[in-house]
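In this view, the complex is presented without one of its protein chains, the others remaining in place.
Letters A, B and C mark the chains as written, and numbering starts fresh at 1 in each.
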């Protein structure tokens, strides 16, 4: 299969695609991004790298960081982790407090904000230097030691974090947060502020396509069983209230962020990242969704 | 891989497994079933049939029929179908009216009761003899012309269908039901009352594992693209409010019914059915969930 | 106090009041009404009748009938009635199924549709000829034997009653409806289709202002204690999700209907009715709310 040709075709289609999406504006710093940025990077187990556009330019990974945080937490803890956060799709917009209250402070899954805040709380209790260790983990799986946060985004998000503070306080009231609220919030926002390029994200997500191992040197980062479970959670919970739609149209486990990035993996085949900042009404990159649907259609491959 | 040996081991484990589940009792006729019934049937694309227990005994397929109804509807209609029913996980118990009201009469997916009632309404509008045609479809994909409904279960369910009538009236108020409410309800209950054995269900679901084709003669029942989409919906919505858990532990698309049956498929590999009537608190066969988790663990295979 | 002068002032103000309200359109027959109809009738215990506009013209009383139904049911049953329907404000739009499901089929109060349907079910079980007896009760408290239903409205509402059928089926599923759903629905719609004038409604509601007795001949229709309780329910639940606002601005127990009528009473003082078909977004007569606020302001009297 000629992957580069397929990517070229997708690129051509994207330029003619009308987008009605809007860039994320709830944080002023994110709203400054050029809405026409576009990049895609496909990293295949058997045949290496394919790409187009600004696939090397770093952007705010935002919620994509939740996958790394979950992976790190699962590598440190056993199944006890899932007493504090469930693995069910939320069936509600990504930041709703309603379900959290009905379910007594136990978030539906680790990829909604509430769940990721619990994971952050767990990492703070488990790690010596949470921020440094988290960044090191990303350096380890990407071999890109220059990856770091965007401090402007970090500061900007801290100023607009009342809703996440509400979620944290509610979970603390239910006894599901151990550490100080400000500490958890600070670490959570730190993770969201990390910047990576499409290429770097595809390299990082290769471990989920490659049975938990880095492709380059076969280092086992996370066990095969845990890799499968993370992929399963991405499949059912990776796209806010559009997880079913993504599964239906694309058929791959993946994760999106409000920075406009989407990463998806095909087990045993590839990891792929696309970046386009305009979001659809459910908060996922509009062109990103389209590009990935075209990829599985044109390759004829999906996990189903 | 010696599949029969794996099934034997699962059978042994099931006999020692303590079950705290309860059989479905909301319909008197269903409550009469022997709670200790146990059967499993695995149908592999490459190597044929493996089984244990009463894999040949028919039981009430209940909600498993929703997969057949969706398949038939998708074979008759294009994407317009999904204007009347969404494909998102429900994140709520299987018969809740709450979400339906918030979402203006559009059910979350075709595998909750509300969604299946819309599918029934569509089939009534599309088919000449809905009941006969539906049964014929099952005869066609199983080559088992003796499959039919249990009339006692059919009558019993009709007497306890007020909640489904509520759901239908609400959707009719929102303009999402075309036919008479009694007609739709009658046809829906008819589908639920069909009885099939583990073996027959595995044969029927082989089309989802085999790219939409019957294995025995390669007849294309439904297109490859639609097959993948049905599998995706099973993956994200097949287990009421336990879809994430099933995906997390088992990692296969599947569908359960309150009669105690669960069918799952592994694309390109197999279809498998287990029957054990005791249900866990979320309405899925307790031992069935366990058996399928063991199957993917012991075979080392899942879609992730 | 010169009540007629006060009414005249209110009438003048109403003619200059800009109304952004809309007449009820969910039933075609109701949508035919002239939106500019306007009438008010004040019936004082000590000084008799005051009025302006078309206070003698009959209109569809709709939900105002719920007060008569509750009164009749309370006269037949003791406190057991309140095991089947609560007396709490609903805090939700008047026809929501959400709360009903959370509260296991027990409606919040007798003035939301669900509660009135339970009251209808009770009356059917208690009365020999529900429709005739209900009409007789209204004839008795008004001395107006010509009051009857509008058959066009009755038929029209029967065609658009899916939501109420949904509510009934849901309550039947919870075991809170004894009679056939169609029978209950038919009787409920019958009550809503009754037509009365402002004058007739003020005469009927005089019993609530006059300690349960008809003013004209002191007949005790309902006990003093039950009268107070009905008034209390009107105070907290008489205006859908605007009961607090009405209490805050007007300060009297009352009941509105989507036909554009509002009746309110001041214990020991008067009963008053206003009719103006345009409804505000919460379903209450827009000018009616204004007129009653002016009445209590200009008289300087409220229960608080």
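A few notes on this one:
Here is the rule we use: a residue touches a chain if its C-beta (ideal position, glycine included) is under 8 Å from a C-beta of that chain, and two chains touch if they have at least 3 such contacts.
In this text, all values refer to a predicted model and were calculated from it rather than measured experimentally.
Considering the entire complex, the omitted chain makes contact with A, C.
Residue in contact with the omitted chain (choice from C:21, C:39, C:53 or C:89): C:89.
Of the listed positions A:1, A:166 or A:224, the one in contact with the omitted chain in the full complex is A:166. The chain that is not drawn here is touched, among residues C:63, C:247, C:269 or C:285, by C:247. Residue-level contact of subunit A with the missing chain is found at 96-98, 101-102, 162-163, 165-170, 172-173, 181. Looking at subunit C, the residues touching the absent chain are 86-92, 99, 108-109, 227-229, 231-233, 235-237, 241-245, 247-248, 251, 253, 267, 297, 302-304.
Keep in mind that, in the parts below, only the chains that are shown with their structure count from here on.
Each chain gets one centre point, the mean of its Cα atoms, and the points for subunit B and subunit C are 48 Å apart.
Centre-to-centre separation between subunit A and subunit B, using Cα means, comes to 32 Å.
Distance from the subunit A centre to the subunit C centre is 55 Å, each centre being the mean of its Cα atoms. Not a single residue in subunit B touches at least two other chains.
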